[in-house]
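All protein chains but one are shown at their positions in the complex.
Note that the chains are named A, B, C, D and E in the order they appear, and that numbering of residues resets to 1 at the start of each chain.
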Amino acid sequence: MNNTIAMKRFEIVIGIEQLEQLMDLLERSEVRGYTVIKNASGYGSRGARNPDDVFLTDENVVVILACKNEQAQKVLNELRPAMKGLGGMCLISDCQWVEGPAVSY
Amino acid sequence: MNNTIAMKRFEIVIGIEQLEQLMDLLERSEVRGYTVIKNASGYGSRGARNPDDVFLTDENVVVILACKNEQAQKVLNELRPAMKGLGGMCLISDCQWVEGPAVSY
Amino acid sequence: MNNTIAMKRFEIVIGIEQLEQLMDLLERSEVRGYTVIKNASGYGSRGARNPDDVFLTDENVVVILACKNEQAQKVLNELRPAMKGLGGMCLISDCQWVEGPAVSY
Amino acid sequence: MATIQPVVLFFVFGVLAGVIKSDLKIPEALYKSLSIFLLIAIGFKGGVSMAKYEIMEVLPIAGSMVVLAAMIPLTAYPILRFLGKFTQADAGAISAHYGSVSAVTFAVGVAFLAAKDEYSEGYMVLIMALMEIPALVTGTILARAGAGGQKTQWGKLMHEILTGTSLYLLLMGVVIGYYAGAVNLVSPLDKMFMDLFMGVLAFFLLEMGLLASARLKVVAAKGVFIISFGILFPLLAAFFGAYLGWLFGLSEGGTMLLAVLYASCSYIAAPAAMRIAVPDADPALSLGASLGVTFPFNIFIGVPIYWEMSHWFHSIVV
Amino acid sequence: MATIQPVVLFFVFGVLAGVIKSDLKIPEALYKSLSIFLLIAIGFKGGVSMAKYEIMEVLPIAGSMVVLAAMIPLTAYPILRFLGKFTQADAGAISAHYGSVSAVTFAVGVAFLAAKDEYSEGYMVLIMALMEIPALVTGTILARAGAGGQKTQWGKLMHEILTGTSLYLLLMGVVIGYYAGAVNLVSPLDKMFMDLFMGVLAFFLLEMGLLASARLKVVAAKGVFIISFGILFPLLAAFFGAYLGWLFGLSEGGTMLLAVLYASCSYIAAPAAMRIAVPDADPALSLGASLGVTFPFNIFIGVPIYWEMSHWFHSIVV
Partner (left out) sequence: MATIQPVVLFFVFGVLAGVIKSDLKIPEALYKSLSIFLLIAIGFKGGVSMAKYEIMEVLPIAGSMVVLAAMIPLTAYPILRFLGKFTQADAGAISAHYGSVSAVTFAVGVAFLAAKDEYSEGYMVLIMALMEIPALVTGTILARAGAGGQKTQWGKLMHEILTGTSLYLLLMGVVIGYYAGAVNLVSPLDKMFMDLFMGVLAFFLLEMGLLASARLKVVAAKGVFIISFGILFPLLAAFFGAYLGWLFGLSEGGTMLLAVLYASCSYIAAPAAMRIAVPDADPALSLGASLGVTFPFNIFIGVPIYWEMSHWFHSIVV
């Protein structure tokens, strides 16, 4: 694809109660852009988690972030130890960033 | 990337009315983790689907799941015939699972 | 993977105020399927954007679309100049479309 | 001539907000909450006043009017199919919408009578609740009879009709209101379900105005026939309803309310049911006609006309 | 015998909607809004009537009854642990739920007295607000004492208990009501917080019915012991409460309300606190018993029985 930059895409799922902690961590890793989708439910090692249950609310959030390959290892190094406490999951994949919008990676 | 495991990432979009059916199917395929994002809208072979319309509600859900390559074919075999009835879409891509959080794949 | 078609997956994040414009653009590019997740928040070149703030609402949307490799370049050509005005981000990655549901790509 | 009620001005301002593209938005949760309130309150009020009748006296009259409501889709269908050239599916689905009822139109009719201090039979609300059933079933048969294709999901449809939110809340309101009336414990609940009725209706009409203005645009694109139908058919149905009300010996108020029920058409229960029963019908068509044309026509022009109709029937005999 | 109050029929229809799988849904925002309203209103009403007492006279009685409420989990625990064979964590968590209270059950008790025109002490609501504290603390100690594993997060727990929504809104209502009563400015606020109370309770009970029917299914799968416990333990606790109320010289109405408080159990504050304090307990168990069994039992059967209990205590002495 023309006019694209090879990058890494992180996809992180954690409980909303840990979102602030993750955002601090991302700031420390000098990440300059990320997207957060709230109100996610899911299933994992801690069983079902569901934000719709009136009494037993457990909300997951999905955080997506794209960064340059060079930065990816740095982010990963910060993230990996933290993820132990955060639970959830973190996936990394390859992607192409389409040039055009203001640089935020 | 260090400390990561090569995996497959499934991304499934279906109508919310079929979510329960899909979750049963995933359980049968012994999937041990997935994430669900509700309240999605979209466009496809059945036209526009939108959860915000007061009178003609159609809600899509996005289901994301990561599993080991070995298991992926098994999940796919279960999923493929079912998708015919479910509509929507199912994408598979490669990804790296970052080790750290409790194993839920 | 059997019974799958190699495709491109676009993942676009923009402000909700630009969603209509993007949907028009996709229609012009003859895209036959996409999924929209609203109510996303995030951080980028314009700082934090958050739909939950009562007074200073900024809502992001995530648009996911899968299309054949042939069509991808065409979509990209339409999208790239527009993204400048739209802000946000656009990622492209490889994926496999699982055959089964009605064709909507 | 009757003065326009202040409450319907909320509808006008809703439409206007749509027209001038105001960023006014009613939160979806509020809209849903208000509609739950209105359905319970309409049922409750009817139930309380039904407690004054012998229930066994009422049932045969109410039952007849419910069954006769099947005449509405049976009349609408040939007009739509042969004059309007709609597909069988669309003609059947639209018929089902017009056979079915709108609780909010009914509420506007009740408010009209209240402003005039006119009596009406409390069990009209029971008729309203039950009219859905023959209308939706008849409409589905019309849409499906002889047509091949997908089999009609009758089981799913009947479950939807019988457990649908509107019918359930209305009947619940009737039962609780009836019981409260019978044991003389209406009092603390009426502060909510009766005193606030008009205020809630005002909010609801504001939202309805916003929604109707969006729908009207869609249906306007579908041509002049469907708009004419949306205005003329209710007049016909109302006339039939007023005739029946007079025939069965209802009061003038009750006769007018029956005309309103026969004239009004559904935009909540019917769309949901028709998507299950007649998925090949175009919902934008029936909803556009119902909400974009007939609903505003009824609350502004229809209701006063139906009152005159009722008056006219009652005057010829005496 | 007491007639059933119309308001509890809303609960019945909520359960029924769940049973027949109606698509009736109360928007989450409405549910949360109503619960905020109810807590403030219950507090406000109590506060207004507390303005008539010397606050210093009231505190020792109220304080004693709050402290004595710790007896409830202390009694429940051995029953659950040794008769019911539950794990220490589950037995402790369930005890905390039963020691804690349900504001809605209390409201149904208040409505019961209102329908009978019976007086009760306004400061009962203060007891209700404060009873959470000893119950949740005792339950946590029972669940954790001697158990190894993760350390109890006492700091986080106490913050949750003391700043939790229920306690906060109740106390806020009490303070504002007390102040409004004292400066004689109850008037425009009462139109909301008093007049609409029963109507809001009706909506809330409808939702509670929907939720309870879902929970009952879950707990039914857990066996007969927990269901029996959910019915018999409240009777025991109520008897203790009625005895204390009589001992401390409360009115018949106040005695009955204390019985209701002792019998009722929590499904909002306690689940939230126990997840922090005893994360290894199964929340489906305690919530199922509390909401699926004890709550319906209390509002239908318990409340009239507790009234008789109070009556009985008050009749033996005089």
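Note that contacts are C-beta pairs under 8 Å (C-beta built on N, C-alpha and C of every residue); 3 or more make two chains touch, one makes a residue touch a chain.
Since the model is a prediction, treat every value here as computed from it, not as a measurement.
Enquirer: Report, in label order, the displayed chains that the undisplayed chain touches.
Expert: Taken over the complete structure, the missing chain's partners among displayed chains are C, D, E.
Enquirer: Where the complex has a chain not shown, which of D:Ala115, D:Ala182 or D:Ala214 is the residue touching it?
Expert: Residue touching the absent chain, from the options given: D:Ala115.
Enquirer: Hey, which of E:Leu9, E:Leu157, E:Ile176 or E:Ile227 is the one touching the hidden chain?
Expert: Checking each option in E:Leu9, E:Leu157, E:Ile176 or E:Ile227, the one touching the absent chain turns out to be E:Ile176.
Enquirer: Could you please point out the chain D residues that touch the chain left off the display?
Expert: 3, 5-7, 9-10, 13, 17, 20-30, 111, 114-115, 195-200, 202-203
Enquirer: Suppose we count only contacts with the excluded chain; which residues of chain C make the list?
Expert: Chain C touches the missing chain through residues 52, 54-56.
Enquirer: Could you pull out which residues of chain E are in touch with the chain that's been left out?
Expert: 27-30, 32-33, 36-37, 159-160, 163-165, 168-169, 172, 175-176, 179-180, 183, 185-186, 188-189, 191-193, 196
In the analysis below, only the chains that are shown with their structure count from here on.
Enquirer: Which chains lie in contact with each of chain A and chain D?
Expert: A chain counts here if it touches both chain A and chain D, which gives B, E.
Enquirer: If you take the chains that touch chain C and keep only those that also touch chain E, what is left?
Expert: A
Enquirer: When contacts are scored as defined above, which chain pair ends up with more C-beta pairs, B-D or D-E?
Expert: Here the pair linked by more C-beta pairs in contact is D-E.
Enquirer: Hey, which chain ends up farthest from chain E, C-alpha centres compared?
Expert: C
Enquirer: Using the average of all C-alpha atoms in each chain as its centre, how far is it in Å between chain B and chain C?
Expert: That pair's centroid distance is 18 Å.
Enquirer: Averaging only over C-alpha atoms, locate the centres of chain D and chain E and give their separation in whole Å.
Expert: Going by mean C-alpha positions, chain D sits 41 Å from chain E.
Enquirer: Give the residues of chain C touching no fewer than two other chains, as numbers and ranges.
Expert: Only 37, 39, 93-94 qualify.
Enquirer: Could you pull out the residues of chain D that touch at least 2 other chains?
Expert: Within chain D, residues 28 contact more than one other chain.
Enquirer: Which of the chains touch, listed as pairs?
Expert: Contacting pairs: A-B, A-C, A-E, B-C, B-D, D-E.
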